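Here's the structure, in structure tokens; my notes come after.
Removed: one protein chain of the complex. Kept in place: all other protein chains.
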Amino acid sequence: MNVTVWNEYRHEKENATVQNIYPDGIHQTIAEFLQEEGHQVKTAILDEVEHGLTEEVLAETDVLIWWGHKAHDEVKEEIAERVKQRVLAGMGLIVLHSGHFSKVFKKLMGTTCDLKWREADDKERLWVADPSHPITAGLGEYIELEKEEMYGEHFDIPAPDEVVFISWFEGGEVFRSGTTFKRGNGKIFYFRPGHETYSTYHNREIQQVIKNAVNWVAGSNRARPVYGNAKPLEQIAEKG
Amino acid sequence: MNVTVWNEYRHEKENATVQNIYPDGIHQTIAEFLQEEGHQVKTAILDEVEHGLTEEVLAETDVLIWWGHKAHDEVKEEIAERVKQRVLAGMGLIVLHSGHFSKVFKKLMGTTCDLKWREADDKERLWVADPSHPITAGLGEYIELEKEEMYGEHFDIPAPDEVVFISWFEGGEVFRSGTTFKRGNGKIFYFRPGHETYSTYHNREIQQVIKNAVNWVAGSNRARPVYGNAKPLEQIAEKG
Amino acid sequence: MNVTVWNEYRHEKENATVQNIYPDGIHQTIAEFLQEEGHQVKTAILDEVEHGLTEEVLAETDVLIWWGHKAHDEVKEEIAERVKQRVLAGMGLIVLHSGHFSKVFKKLMGTTCDLKWREADDKERLWVADPSHPITAGLGEYIELEKEEMYGEHFDIPAPDEVVFISWFEGGEVFRSGTTFKRGNGKIFYFRPGHETYSTYHNREIQQVIKNAVNWVAGSNRARPVYGNAKPLEQIAEKG
Partner (left out) sequence: MNVTVWNEYRHEKENATVQNIYPDGIHQTIAEFLQEEGHQVKTAILDEVEHGLTEEVLAETDVLIWWGHKAHDEVKEEIAERVKQRVLAGMGLIVLHSGHFSKVFKKLMGTTCDLKWREADDKERLWVADPSHPITAGLGEYIELEKEEMYGEHFDIPAPDEVVFISWFEGGEVFRSGTTFKRGNGKIFYFRPGHETYSTYHNREIQQVIKNAVNWVAGSNRARPVYGNAKPLEQIAEKG
């Protein structure tokens, strides 16, 4: 499987705490544990030409992973639209954490994707709400993270096709933190955890979820339906 | 209830057949049968300033009905975005027929909204697939239309919250022809029939569906959730 | 609207704490605040003939509210089946708290309806997860209950049509605590809070939810679809 991990890659260069946790960037950490699975993994970042997401790169990508936060506005409209169209054509998409406010995710959802948030070292516990879902394979009943940013309801998304995880936060909130959506021929998984100042993507269970999700969102080269003007398949009676 | 009926209003001025069926425009026909229900009904058309959809008009609109076809591209980006934001804030929206390709609907759905079509006087039979739904109140098991344009699957929309009608077409196709979606605080009903060269909006059962849908999509002035930075509701332990 | 409030009515007679909170039974407390809305409210209890749920009573009931806990097994199979059939025929149903394990609810869901639980004075906070839903009208962002029994995920129900509330519990769990389901012509709302040793049904916000839910689940005398052998509506060609 060809996986492309996209990262804004700004916090890591500007903030010592983040640099310490992800010295080569969040994208490299994610790429490494996906390579263990035997995937062909590329990375792409905001500051590359076309944000590293040329037509060629996207055409060869089965699953795109998206992490962005402080520079959503710097993502060019045409690149965001290109990614969206590629998802509709069948590429899998995993949107992580603050990617909820990315142009790509908002375009695909059609809503504000707004939510509550707090950076206060909340403990987070992600409960499995759909234990039959392949994305939960290998997990126990919940994943516990000692410290994370809080995201709280209401999360302004369309009713998800499936709610896979629901988070409990120490400060008193809840959040639908793992949700799936089909759009066109593409499958999408939104996964909440992953604030840049925490070591979340080094957590083995979080890695397991992302590994599972790569398999789940992966397209299967199914043919696009035929749209447009269509000849009748049955005879149509003449009318007055 | 304040209802605004928006119409592109071009076919009626350019095509004698359409003019004959809707001499004052599709919007007037729809407005008239909604007035019978006691609603305050306004109309708005593409060629008015801001397409008749000023901030003031939208702020006072509880339910917006949308009919467009040949001039989707002439709808200004900022007006389409304004309508979308108003839906997310709680205005009900009914999208009719070829409005599936309107900027407003595509922005709210996040998909291509593409489909099959044919203008060949197909008989259409809209079967009630969700008889407990208020939008079907007063109907029998199906609505039959002697002649209509065909729309066929695959219809490229997100999985609807509810599938209320499924159409059978004489030429051999099927279509999810009445579907509901919640987006933000707004409720949306897409209703398939209504090609401009047929007298569909004079049909009493079609009118009944639109009347029912106005009541169903109408917002209820519920408060918007609070988004953004949030103080903890419980004490958060100090961590290392 | 004709509402029937059904209660097992055992805890109140056997436990002084419960008796103190609900001296005339949980059913009377619920009946009283629903009468304020102008509904015609009856009550029925386990120890009545046919559990108070004769064919006549059910035929005249628009909305049935169900509270049971320790005596689910004493509900006769044929009465549970009768209630189920009446729901499928269009009667609204609100299942409260421990009613998740009632015969009626399990028959309608088709799953075990199992869950985690704990009686330990957990604080509960019910977050509104679907602010556009009529069942949340008049509420703020959440309802807070100082003390309640905990119910935790995984809750073994089919994917609900809508998730209206998600609960946070002091002891670390979450729960989909307000969920809707359509079954046949009937609408169902499951609402989690209401352990008998707490004064939950005296809480004004909890009462508001139940009042809203009565309106939401109420049927509308829509005709049943016609099932069984059907004549063709179109001519079928002779085949070899």
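Points worth noting:
Note that the chains are named A, B and C in the order they appear, and that numbering of residues resets to 1 at the start of each chain.
In the analysis below, a contact is a pair of C-beta atoms (placed from the backbone, for glycine too) under 8 Å apart; a residue touches a chain by one contact, two chains touch by 3 or more.
These figures come from a predicted structure and were not determined experimentally.
Among C:V5, C:M91, C:M109 or C:I143, the one in contact with the hidden chain is C:M109. The chain omitted from view is touched by exactly one of C:E37, C:E50 or C:D121, namely C:D121. Listed here are the subunit A residues that touch the chain not shown: 90, 125, 128, 130-132, 134, 136-137, 140-141, 161-162, 170, 182, 184-187, 219-220, 222-226, 233-234. Touch with the hidden chain on the side of subunit B covers residues 125, 127-131, 141, 152-154, 159, 162-163, 166-169, 172-174, 176. Mapped onto subunit C, the footprint of the missing chain covers residues 84, 88, 107-112, 114-118, 120-123, 146-147, 150, 152-154, 156, 158-159, 161, 170-173, 181-184, 225-234, 236-239.
Please note the rule applied: only the chains that are shown with their structure count from here on.
Contact counts per chain pair peak at A-B. The distance from the centre of subunit A to the centre of subunit C, each centre being the mean of the chain's C-alpha atoms, comes to 36 Å.
In subunit C, the residues touching two or more other chains are 125, 128, 130-131, 141, 162.
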